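Here is the structure we will look at, set down as structure tokens.
Yeah, one chain of the complex is gone here, protein chain that is, but the others are all in their spots.
Chains: A and B, in written order; residue numbering restarts at 1 for each.
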């Protein structure tokens, strides 16, 4: 070591210590450092690697660089396009229905006169916490054409049996029903939280103006709830576009790809067909779609952040 | 609590609300009921017609089989341990990061935050192979930390805590600084205690996620004594011989803790979610 440097060292050290001592200017870094390290190691790095992978082809134990081939192939892949279509179908039908339903339930549970609120909240929230194995099994038992409970009830009322999991339309419907069952309560809780945040004074002011319940809902509740509804819409959109469970366990994507989701096809491509590069490319296309949709929703709802 | 008069909503409206909610509850709960009831039947009974809705007599038998096959106690402990430790760590780390994003100005803040939010959009199937590679290099395969640590990088927690922290008054922090509090004491002694609802919400959310986590633990855990509940239950899903009664009991056992956690924390959960979503 250089002697000159050693001479300077004590001085440098003290000022360095002063610098790194937590103060209002640098404390942010301290608070953020642990999670950022975790993010870089366990998120950013794998993301970069899989991104590189999306330009490669894996065969016979080796990765080969293929440029944009995977991406180009993707737009000629009719199953991928079908899966995209299915995802949009779910998005357009299921998300609005679910959020509307969640909003209605939330408003009801928020009623002043209602007793046992805790019970209702839990009852509606429960589906969101089901373990996947149970969810799969129970819903297959419920939706089975010949032995399922739903058809059992239908036939008790003299209605025809419905081929829940095999019809081109009914299978999509089944997935939508299952998703709605699972996630309505979750969104309801978030919306309920928002409703409870609207202060009584605003409603009281409204009461003096002589607005009825419906007017009150549209004039006061809805505008104030906009940011929360937006929050639900965006998280649901992301959830729907990454939909995997229902397609995988209820219909296996069938019949004839009528219900397969992009994430399900992605899993098949990577883990069943072992085309890792192709699967990676698919996931980045999905990311772009999600990003664009979220942005549109923000702009549409006029959110500022 | 009740500021408005209870008779404000007409009796008809009240009845209607109750009817709709009760129908909703029945729909929500019925699959669970089916699951609980099925766990007391034999596989054959579950699959026979018409569907069995009464309580059967095979519960003890199913439990014995379940315990023989997956060692329920150990597996339950693994799940609980991983979920609890994970919840504590992630709540702590997320609130620290959320605090930093909400209350400090530093270089790169916006970029960091954008990165964090962007990761929500990545489908996690695509990260499995690179992550598994790393676990091997670290020598973490078949350890609790392999399940725990990579999943700590969770954007949702950071986002939720940041939203909640935004409403914490800056003046209080300033006052504390003048009083000579260090940055960390401000955070732990002044800010965090006011964040209980948000912490509760995050805790439920994270506990739930980790408790039901399947794909990642499956990939990194290698022996039966390390398995978590979802993975152990998945081993029962064999090829041609499936014991539905046994599986239903297993899933019932897997569902109960979450119900309990939610029951305990639900008030905080709702308030905490509120803080996160309102200022979105």
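The rule we apply is simple: a contact is a pair of C-beta atoms (placed from the backbone, for glycine too) under 8 Å apart; a residue touches a chain by one contact, two chains touch by 3 or more.
The working rule: contacts and distances are computed from a predicted model.
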I want to check something: the complex is missing a chain, and I'd like its UniProt protein name from "NADH-quinone oxidoreductase subunit D", "Cytochrome C nitrite reductase", "Probable sugar ABC transporter, substrate-binding protein" or "Anti-sigma regulatory factor". "Probable sugar ABC transporter, substrate-binding protein"
Given B:25, B:59, B:190 or B:219, the one touching the chain that is not displayed: B:219
Touching the hidden chain, out of B:92, B:134 or B:259, is B:134
Touching the left-out chain: which of A:165, A:178 or A:241? A:165
Absent-chain contact - pick from A:68, A:116, A:273 or A:300: A:273
Which chain A residues would touch the chain omitted from the figure, given the whole complex? 37-38, 40-41, 45, 58-61, 78-79, 137, 140-141, 144-147, 163, 165-168, 171, 251-257, 268, 270-274, 276
Omitted-chain footprint on chain B covers residues 43-44, 47-49, 128-129, 132-141, 149, 215, 218-219, 222-224, 231, 234-242, 244
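Keep in mind that, in the parts below, only the chains that are shown with their structure count from here on.
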Distance between the centres, which are taken as Cα means, of chain B and chain A, whole angstrom: 15
So in the complex, which bits of chain A are touching chain B? 22-32, 34-36, 38-39, 41-47, 49-50, 53, 104-105, 108-109, 111-114, 118, 120-135, 137-139, 141-142, 147, 149, 152, 181, 185, 189-190, 192-194, 196-197, 200, 203-204, 207, 213, 227-228, 230-232, 238, 242, 244, 263, 266-267, 270-271, 276, 279-280, 283, 286-287, 290-291, 294, 303, 305
The chain B residues in contact with chain A across the complex are 2-4, 6, 8-9, 13-14, 17-18, 20-21, 24-25, 27-29, 31-32, 34-35, 38, 46-47, 49-51, 93-94, 96-97, 99-101, 103-106, 109, 112, 115-116, 118-123, 125-127, 129-131, 134, 149-153, 158, 177, 182-184, 187, 208, 211-212, 214, 229-230, 233-234, 237, 244, 247-248, 250-252, 254-255, 258-259, 262-263, 266-267, 269-274, 277-280
